[in-house]
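With one protein chain withheld, the remaining protein chains of the complex are depicted in position.
By letter and in written order, the chains are A, B and C; residue numbering begins at 1 in each of them.
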Amino acid sequence: MLNDSILSTITFVPTVGAIVVALLPRRGKLIQWFTLLISLLTFALTLHLPAHFQYGQTGFQFEENHPWITSPNIHYHLGIDGISLWLVVLVGFLGPMAVLASWKVIETHTKEFYFLFLLQQTAMIGVFVSLDMFLYYGFWELSLVPMAILIAMFGRNRGPQAAIKFFLYTFLPSALLLVGLIWLYAKTGTFDFVETQQYLSQNSGSIAPQALWWVSLAFLVAFAVKVPVFPLHGWLSDVFSEAPTAMAMVVAGKLGLYSIIRFNLGLFPSQSREVAPLMIALAVIGILYGALIALVQQDMKRFIAFSTIGHLSFCTLGIFCFTIVGLNGTVYQLLNHELSGAAMLILFGILYERYGTYDMGLYGGVATRLPRMATLYLITMLSLIGLPILNGFVGEFLILSSTFGVHPYWGAAATLGVILSAAYMLGMIQKIFYGQPSQLVANKTVPDVVAREGFALVPAVILMLVLGVASPYWIRAISGAVSGLAQNVAHATATFTTTVAEKR
Amino acid sequence: MVVPIAYYLVLSAILFSIGVAAFLIKRNIISIFMSIELMLNAVNLTFVAFAHQWHQVSGQIFVFFVMVVAAAEAAVGLAIIIAIFRTRNTLDVDHVDLMKL
Amino acid sequence: MTSSLHLWLIPLVPFAGFLVNGLLGRRFPKALVTTVALIATLIPFVQVANIALHFSSLTLPYTEQVATWITAGNFHADFAFALDQLTLIMLLVVTGVGFLIHIYSVGYMAEEEGYWRFFAYLNLFMFFMLTLVLAENFLLMFVGWEGVGLASYLLIGFYLTKDSAANAGKKAFVVNRIGDFGFLLAMFLLIAHFGTLSFSEVFNQVAQHPEWQGGFLTAIALFLILGATGKSAQIPLYVWLPDAMEGPTPVSALIHAATMVTAGVYMVVRTHVIFDRSPFALSTIAVIGTATALFAATIGLVQTDIKRVLAYSTVSQLGYMFLACGVAAYSSGIFHLLTHAFFKALLFLSAGSVIHALSGEQDMRVMGGLRKKIPITFWTMTMAVFAISGFPPFAGFFSKDEILYQAFISPNGLGKILWFIGLFTAGLTSFYMFRLWYLTFFGESRAQATTAHDDHGHGHGHGVHESSWVMLTPLVILAILSGIGGWVGVPEAMGGHAEIAHFLSPVTGAAHEAAEGRSMELLLAAVSVTVAVIGWFIAHLMYFAKPALPAQLASKVRGLYSLLLNKYWVDELYGAVVVAPLLLISRYVLKGLFDTGVITGGGMAIGYSAQGLGALVQRVQSGNIRSYAGWLALGAAALLLLTYVGFGTHLLFR
Partner (left out) sequence: MTDTPQVFRILPEVILTVVGVLIMLAEPLLAKNASRKPLGWLAVLGTLAALAASFWQLQLPAGTAFYGTVQTDAFSVFFHVLIAGIVLATLLVTLDAADPDAENLGELFALTCFSAVGMMLMTSGVELLLVFIGLEISSISTYIMAGFRKRSAKGPESSIKYFLLGSFATAFFLYGIALIFGATGTTAIPAVAGLLTTSQTPLLATIGAAMVLIGLGFKVSAVPFQVWTPDVYEGAPSPVVGLMSTAPKAAAFAVLLRILYVALPALHSHWQPLIWWMAALSMTFGNLGALRQQNVKRMLAYSSIAHAGYLLVAFTALSPDGIAAASFYALSYATMNVGIFAVFSHAGGMGDRLTLVQDYRGLAYRSPLLGGALAFFLISLIGIPFTGGFFGKFYVFAAALHSGMVWLTIIGLVNSGIACYYYLRLLVSSYSKPVHSDLLDGIPPVTAPLLFALLITVATTLILGIVPGRVLALAKAGANTLSPSTSVSPDITASQQ
């Protein structure tokens, strides 16, 4: 019963919450509590999915499919598979974390903030559960708006500029994505992902390969900007440095990477195959580039931005190896990074709340003052640098090992990132926590991690450990979905090369 | 001797072009307005010529309506021109360029 | 014996100790912290001892699969533990020495802030180290491998407010990561070629394919060597270990002498099946080991910080173990690992006792004359010095001699050279150890003027005093072990039974026997003892008989002296060649030029050019009605012209 409408429920509970928030009076912490309640409710609902997921089944589950608009043929089609399953749960999990992280920082205009925050939740969940590409595109674009407005409203000092930059960077390629979508629709007569996939795999001959190639590229660029893949990352550090924590947590990574996996690999396997060498090179460059710049960053937010580029490039790398292991690793790494990266951003945020600066150079010796915080930083840092038995390792290892199997030299180069990430992360920890307390730290008495922050972070930290040691629980769902994809790509190569050969 | 239709058409085209050129050259708003009238009348000539050619009165009826409309336009136009003159004390069209870019 | 040994308990009990102390230790009284930490170490020790007692009744190798860790596609890794002879020895060393050092720490760290934190970290280290040695596959071993690095990082940086400690911790971790990079690549290669990371499966496959020689196995082996050089502080990655002495002394003893740094040796021995197929890799290890041994020993000659001397000595001794592995004398390597664990732990703990006695002073130049003041420490230290210098019948003699002998008889063409360098290094070892001995314990105290202490946090009084019994007991036990520990490997040439070699032979294979036989072995032993004596004699001459001599000598060969004193400027070299360029490139080329210039600037350039076009478009809006009419007319003309001329062009755009 619930299974039939669970996805809609999950998607729109935040919207309903947002509407209620808009109507609530601005009194006390009422809006915060209500939003927390809604986000916890959403999270609880997302837990229904893994509980009732049919493991081992291929295809989509919890499907809902109703006609929405008859002409063009658009359906309200929702469904998840092993890839989106955990991403939906992840969004649910990060929700309460984000609310708690914003609890004190967002003091004014809470109504606007939480309204847009909840809208953003809907948009993100919508992206993951939509199986109609039109619907998907709707949520995809929708996710830009709350983000941009919140960055503008709550930016540090250059918020408006960062908001515009972010929007332009993501909106421009999305326009091309729309061209691609409509073009596909013109050919296939459907926006349904599954039908389009079938159509493309069965009628590959009837569509000019050249055109299909451009369409796949339009898709890829739109998604790559959102990841962001080097060198399309120009927006990330500005957005990270301006956005409120709750927004920076969710802005990068999952939407773009999920979309690449779902659409580029799902619809355009042979084109993905063609573009793979370039993407692998960019991913490896991204890993090293992000790490090297993070090494010399003084601003915590920009630091984490470049570290994010590095980490997400691992995912890109894993995708374009087209191995089951690598794709598993990618999705897993995605979960890990979103979790640990979010935790790190929150940690930076709560340090900022206390000392009022993101400049690492002004810190020093915090460990003796705030030992609990130091511990949380340490564990999160270790998770991010991929220490075994914490979550980061599993994903990275799977990605790198599968890359190495296919492209030994790129794999080896990417593995260098492991060294660099340790270098910059430890450098950050050292600057902030070790040494004699700096002037800033010594002159200001601040509380250690308080209960509210603990509620936001401790579950995340525990999850880091659990994800690190109990990966099969997650991967069994992921594996079912990605193995089909990997075979799809492998199969596509064969057909594509033969058609090319015939053409010549 | 019947004057060929083309003569009328060419004449009206020339008149129309003169109207256009006058619009571009003249500086006094009243003159510009007159040049518009010239263009409209060039069109009227065309209508009449075609009406004659097709033996259709509708073309001539059209002319009447155009004349009526031109009259209405003239009324409104002169009112606007007066408003312009009140705010600027000039009818030089080149001075009516407060809003630009 | 029951069917299950519950090996998983061995690492997990210390982990539980870590969790308890780590989460709650801040609020615990010290005694409770101590109890938890010691029990968490004692239980594994007892369990290991129990296993050791029943060892003969076990069917080996014994494996225990606890749970699946990762399974994706065709890749699979388990939480699986294995027990064999090699593991047992390592377990005994780790739990035994580990437990002793825990006890010692109770005394040594008694006054420190963050007592609970220290023990939590120590337990964490035990967890990872035991995981490392118990692991049945490469991946789980890597867990321990990285984990001990983490524990080491935390413990080196234990004194949070000390910048040098933080730097050293970071350096240790990062340099180790370079090694881990090798380990990772080795694992990737293993996966690519074997499809598994399980030791038994990999080794079985290798065994089934005698035709596999060199090739990818060499590649795997070389990457493993890179890993090992990181963890075991060999050239070129040894640089972190001397700096790691910033940590509390028990840490140096446990992690940076007895256990963690030997992980590289353990790993090579564990995977010797692969190395056996690659003479090149073996030679590489041997050369690295020998070079490191010599190199570190020469630096050790002139160091003045007591712990740094010991650190370089550790690097040097690890070089010996590598040499043993390089000549495929794995059991000899493990033998030396064992004895080294005893005497080097003892050396560090004794040095700790000295430092403790001097309230934190580590500079040997201001020591001296401590023999009478701290006699027990003096005697235990003496045992250790004799052991490491290779005097019979102390432990070091047998193991080091075994290695040199194996090098000498090695079929490897380099064997003799390696032997000679090893021998020379033995002399150097003897010299610098006795130098330490003399400087610390003999002569007059040079401490009066200068030991107005820099504050190392040892808030004792100023009087020199012997340590408490909680510290001395481990010293005594280790001293006994340093004395007799070598007797488990007395070679047959000297009337022993080489028990350890026989014990390990199911794992490592039988040791080499030379054609020349026992007389040769005895002769070589005599030579090395002689060399050790010469070293002692020179030290005696320079630091006891004629204390002015070292300074004269140093001024005579000033270049060489300063080269050694500055550790061959290797740190500076790495800094100038690797670190500085990397940072410079990152800061100026990547961040400054590329990210700001190309990425941000490119975006801005596009933005500005669009705005420029916009300005151009706006130029049309002159505000002048006549110009507007002109545009209209022009547009109309264009439109009419296009209509008239026709439109071949537009088709291009459809």
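The definition used in the following text is that contacts are C-beta pairs under 8 Å (C-beta built on N, C-alpha and C of every residue); 3 or more make two chains touch, one makes a residue touch a chain.
Quantities reported herein were computed from a predicted structural model and do not represent experimental measurements.
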Check: So which of the visible chains would the left-out chain be touching?
Finding: A, B, C
Next item on the list: Return the single residue from A:Ile83, A:Ala148 or A:Leu288 that touches the missing chain.
Entry: A:Ala148
Note to self: Can you tell me which of A:Phe62, A:Phe93 or A:Phe167 touches the chain that was removed from the display?
What the structure shows: A:Phe167
Notebook entry, point to check: Since one chain has been left out of the picture, which residues of chain B touch it in the full complex?
Noted result: 9, 16, 19-20, 23, 29, 32-33, 36, 39-40, 42-43, 46-47, 49-51, 53-54, 56, 58-59, 61-62, 65-66, 69, 72-73, 76-77, 79-81, 83-84, 86-88, 93, 96, 98-101
Notebook entry, point to check: What is the set of chain A residues that contact the non-displayed chain in the whole complex?
Noted result: 68-72, 109, 111-112, 137-142, 144-145, 148-149, 152-153, 159-160, 163-164, 167-168, 171-176, 178-179, 182-183, 185-186
Next item on the list: May I ask you to list the residues on chain C that touch the chain which is not drawn?
Entry: 607, 610-611, 613-618, 620-621, 623, 625, 628-629, 631-632, 634-636, 638-640, 642-644, 647, 650, 653-654
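Convention: only the chains that are shown with their structure count from here on.
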Check: Chain contact graph: line, ring, star, complete or other?
Finding: line
Next item on the list: Report the inter-chain centroid distance for chain B and chain C in whole angstrom, where each centroid is the mean of the CA atoms.
Entry: 96
Item checked: Separation of mean Cα positions, chain B and chain A [Å, integer] -> 64
Next item on the list: Express in whole angstrom the distance between the two chain centres, defined as the mean CA positions of chain A and chain C.
Entry: 37
Check: Using the touch rule from the top of the page, what residues of chain C touch 2 or more other chains?
Finding: none
Margin query: For the complex, give me every residue of chain C touching chain B.
Written below: 618-619, 621-626, 629-630, 633
Notebook entry, point to check: How about chain B: which of its residues touch chain C in the complex?
Noted result: 20, 23-25, 27, 32, 93-94, 96-101
Note to self: If we count contacts the way the header does, which residues on chain A are in touch with chain C in the complex?
What the structure shows: 165, 168-169, 231, 233-234, 289, 292-293, 295-297, 323-325, 328-329, 332, 365, 367-368, 371, 375, 382, 387-389, 394, 397-398, 400-402, 404-405, 408, 411-412, 415-416, 418-419, 422-423, 426-427, 430, 433-437, 469, 471-472, 475, 478-479, 483, 486
